[in-house]
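Below: one structure, written as C-alpha cells.
Heads up, one of the protein chains got dropped from this complex, but the rest are sitting where they should.
Chain nomenclature is as follows: A and B, assigned in order of appearance, with residue numbering initiated at 1 for each chain independently.
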Amino acid sequence: MSALTFEGLGKSYGDIEVVRDVSLSIREGEFVSLLGPSGCGKTTILRMVAGLVAPTRGRILIGTEDVTSLPPNRRGLGLVFQSYALFPHLTVYENVAFGLRRRGVTGAELDRRVKEALALVRLDTYGQRSPRQLSGGQQQRVAIARALAPHPRVLLFDEPLSNLDAQLRDEMQIELKRLQRNLGITTLFVTHDQGEALSMSDRVGVMAKGVMQQLATPEDIYHRPATGFVAGFIGKPNRLHGIIASRDGAGGSLTLGETIHLSASRLEHPAGTPVDIIVRQEAIRLLGPNGPDSFGLPGEIVLRSFSGARVQYVVRLAGGVEFVAEAASNGPDAALAPGAAVRLAIAPDQVFATLRDEAGTP
Amino acid sequence: MISRRQGLLLIAPLGLVLAGFFLVPALMLLPTSLREYSPGTGFVPNVWTVENYLRIITDDYYREVIWRTLGLGLFVTLACLVMGYPLAYLIARGPVRWQVPLILLVVFPMLLNLVVRSFGWIALLANRGLVNNLLVDLGIISTPLKLMFNLTGLMIGLTHIYLPFMVLMLVGAIRNVPRDVEAAAATLGSSRLHVFTAVTLPLSAPGILAGSILVFVLTISALVTPRMLGGPTYKVMATLIYDEFMQLLDWSSGSALSFTLSAMAIGVIWLSSRITRRWAGMA
Partner (left out) sequence: MSETETHPGRTTTIVAWLVVIFLQVPVLVVMLAAFSTTSYLTIPPQGWTLQWFGKVLSDPGYLSAIRMSLILAFGSTILSLLLGTAAAYAIHRKTVPGAEAITAFLMAPLVLPSVVIGVAMLQFYSLTGLRGSLFGLMMAHVVITVPYTVRAALTGLAGVDIALEEAARVLGASGFEAFRLVTLPLIKPGLVAGALFAFITSLDNVPVTIFLVGANQTTLPVMIFSSVEMGIDPSVAAVSTLLIVATGIILVLAERRAGFHRFV
C-alpha cells in the first residue's frame, strides 16, 4: 500500500517551470531521498507535499486521501527544517508539545508523549532548556522530536543535516536511519549530498532542472545510471570533451582528443554531436602494459594520490588526454608508481555521453 | 501561505479608514481651493477660480510669509546639524556606558508634549521669564531683553524641538561608517580632524541629508511652536493657514495655502530621495 504518492506534480512561477511532471509512489515504511543540485526542484516538491506551496499541476495523496487542496495543518505530516525552526520563545518541552496541543492532547497523556519523543532522540533531561542554549546537533534532535511527537503519517526532511559539521553529520545519518527503521515511518528526505542519500535510503530519486532523472535503489543509481546527468552527478566522474564519431544501434563510438576511441553501449544523440564523455573513476580497470594492442588504452601514470581506503591515479593517454582512475588501496593495483606504463580498460556500459550543458555540475 | 482574499481582508479595514478619513478629506480641499470666498457672505456660488493660488505668488504679504517659512526651515536645519552632530558623534563613538543614558536623554524631551516644551521656553525667555529676571537681579541689564515672541525666540524654540530628530538620524548614519575605515585613515597619518573631514563626514552624508530633510520639512510644517513663540504678528505658513480657517474663515485661500505647503514638503522629500538614490548608485 502506498503511503505517499504524487502524480504528475508540476510547479511553475510565471514562465519558469521549477518542477515538471514528477510522479512517485512511496511504500509504507520506506525511506526515499530526493537528490540533486540546488535549484533542481527537490525542495519545491517537499514543500508542495507539506502544503506550503500550491502545485500548478498534479495531485498529492497520503494513503488514499487526496490532500492536494488541504491546508498544511490538516495533512498529518511532520517536517524537519534545514534551519530547525525551533520556537525561540518556548522551552524544548513546549516546542515538542506544540503539535500535540494543536491536536487537543493535554494533561498526563501530553506529558507522556512529549517525554517519549524526547527519549527517542536521547534528550530526556533537556525539557526546560531554551533552544538558544542548545548546540546545533541538539537543536536538530529537538526538531526531530517535535515532528515525531504527534505521530505523523509521513515524515519530511528538508536538508536537515546541511548545517552540521562533517563528523556530526555522519553520526546523525546513522541515528536517523536507525530511528526511521525502528519506528517504521514513511520518510521523504531531501538532500544535495549524494553520500547521505545513498547511505540512508531505500530508494533515491535523482533530480535535475525540475525533472526526475532516475528513481531506483542506491545500488542501481550508482552502478547503472540511467541518464548522463545521473552518471555525472553520482560518484566521482571523469568528464572530458569529445564527439560522437559514429552510431551503431543503441550505442556507438566516441572520439576524445584526436586518437582516443571509446565504445559506448548507450547513446542518445546522433553522430557528430559534441558531448561531455563521462566515465566513473571506479569504472576504469588498470591493466599491465603488455598484451594485445587492441585491448585497452595505453598510457602512463602521471600522479598517484592516496586517500585512505582508495588510491587515485592520473593516467595520461595519447594526445594528452588524461583520466583519473581509482583502485582499492589494499588491492593489486595499489602500488603503481608515476612513470609506470599501463593500459586502461573501460567497459562500454560504463561510458556515458551528455550534451555539453546537461552533465551534472556539483 | 495566506490567500489573496485573506490578505485583502486584513488590509481592508485600515485602507478604508485612511481612504475615508485621510485621502478623501485631503482631496476635498482641492475644489475648495478653487472657489472664491467673499467675507461676510461665504462662498460665491458657481464661481471657480485659480485666484487663490495666484495670490500666493503675487501678493507681497504671502510671498513674505513663504520666504520666512523657508528661511526659518533652513536656519533651524543648520542649527540642528551644527549642534546635533557632536552629540550624535558622542553617542555613536563615545564610551559605551554613556550610550543608553544619552539616548534616553535625547528621546525624553522628544516624547514630551510640544506645548509643554514651548511653554518652557516662554517661561525661560519672556520679558518676565527666568533669564531676564536673573540678569536684572544681577544688575547686568536694566530692561529685559526681547528674547521671546519674536524671531529669536522662535528660532531657539524650533531648534530645541527638532534637535532630537536630527541627533537620532545622525547616530544611525555615524554608526554605519565602518570604524576600520577610520582606523585605516588614522594609521596612514591623518590627524583626528582630517579623519573626520575626509572619512566620517562624507560617509555619514546620506544620514546628514536624511536628518536635514526631516527637520526641514517638520519646521516648515510647524504650527504650534510658531504660534506660541512667534508672537501675534510673526506668521509662518502653518499659522497663516490656521488664521485663514479659524478666524478669517477664508477657507478657499487657506486650502490653496495648504496645497502649496504640502507640495513644498512632498517636493523636498521627493528631491532628496532622488539624490539619495543617486548617491547609493555611486557607492
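Note that contacts are C-beta pairs under 8 Å (C-beta built on N, C-alpha and C of every residue); 3 or more make two chains touch, one makes a residue touch a chain.
In this text, all values refer to a predicted model and were calculated from it rather than measured experimentally.
Q: Where the complex has a chain not shown, which of A:L4, A:V19, A:L35 or A:A50 is the residue touching it?
A: For the chain that is not drawn, the touching residue is A:A50.
Q: Thinking of the whole complex, not just what is shown, which of B:L34, B:L223 or B:I275 touches the missing chain?
A: Touches the omitted chain: B:L223.
Q: Touching the absent chain in the whole complex: find that residue among A:L35, A:I62 or A:L77.
A: A:L77
Q: Tell me, which residues in chain B touch the chain that this view leaves out?
A: Touch set of chain B with respect to the missing chain: 1-4, 6-8, 10-11, 13-15, 17-18, 21-22, 24-26, 28-29, 32, 83-84, 86-87, 89-91, 93-95, 99-100, 102-109, 111-124, 126, 128-130, 133-134, 137, 160, 163-164, 168, 179, 182-183, 186-187, 192, 195-196, 200, 217, 220-221, 223-224, 227-228, 238, 241-242, 245-246, 251, 254-255, 258-259, 261-262, 265-266, 269.
Q: Tell me where the left-out chain touches chain A, residue by residue.
A: Against the missing chain, chain A presents residues 50-52, 71-75, 77-79, 81, 83, 85, 87-89, 98-99, 102-103, 146-147, 150.
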